[in-house]
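Left out: one protein chain. Kept in place: all the others.
Now for subunit A:
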């Protein structure tokens, strides 16, 4: 028995869910078609195989030729339709939901208590599934699998690539969660077994492993907040000063600075695309580009109106002022997404601040352009590059994203609020207040999260605001 257990440990319990391993375990599946775990793995293998071959058109024929397992069902579909059979359970029939129902006390993770670890892991898994909108996700996966199995899929390689990418990314998420569940029940089995066999070393090893999983899955809770279709994209952040002259223009530049610093802290690339300075201080409006994984997923929490209360340094009478700034965030869709087609002939490209004769008579480093998309009236401009050509290219990128955003809003694929452009954001839609006088505080009006140190927030310490917003807005959605 203990020999057998060791054997299991080496292949399953201590298994790291790497793709190589899944590949390996797949080779068993055709020999043991009735083993549900093998089927589960072969599905995962299929997803790995599929995502690594998505650019290879020739792959489709291999896939169609070999996709069926001996019982005749297609891997992906079988996996999904036999989900119940796959649900991980302990030897004595305890499921992850079952663990939650036991209501074991969750103690601090420094306590060596396996029930506490197990309970915490089960709670996290539950939360993650909720955040991922599990049922919807599984349904989507089923739809995608069905499409992937169509014989004519690769007749349209662009569409096929999109489907296969989405399937791959959803599959990764499912794979992750199910691997955690599997490990959880296996370790519980192991602990019970160790007790029966009186093997404290084995038991403590598994308790330790549970602790590792518990910490790891806590981090995954956060990741699961960013599961929206475009969350992983880079984005543009736009800021516009409200009424109130120099004071609110100064506030706009403070807000912009806050985002630049936030983005730098997160290791994102930041570049100013467009900036319209105020006459005396601050900015009227500005656009920055934030480059990096999940930039949009986080920054979208900032959409809305930000309010500042302070004694204005621009008021000689030292009165208290309230000013407003609107923030919009636009995802920059990756190459895999469908972009709105822009017709050259629909564009009007103008030079900004072109005074005088131009050409040889003028020497200037000012080469800003504004591009207008005539059918929609949407404009974009860029002035921070050093050549007109690059300014035009940057402005085109902004225009493309704005048009894509408009199209997304039209298709209502995203939370309506996040697709709003700067001009559509109502000044009534206040999301956060920053008070510097008479007391000091920053408070998010959506979550009631608040801190008493505005300076650190204005220096880009925004993550807590963002995460509390993301979790409240997602977790309150009932599935």
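Keep in mind that, in the parts below, contacts are C-beta pairs under 8 Å (C-beta built on N, C-alpha and C of every residue); 3 or more make two chains touch, one makes a residue touch a chain; residues count from 1.
Note that contacts and distances are computed from a predicted model.
A chain of the complex is left out here; the name its UniProt entry carries, from "Dynactin subunit 4", "DNA primase large subunit", "Methyltransferase small domain-containing protein" or "Vacuolar protein sorting-associated protein 21", is "Methyltransferase small domain-containing protein". Of the options A:385, A:404 or A:444, the residue whose C-beta touches the omitted chain is A:385. When you scan A:110, A:198 or A:363 for touch with the missing chain, the hit is A:363.
Residues 277, 349-351, 354-367, 369, 384-390 of subunit A touch the missing chain (whole complex, contact as defined above).
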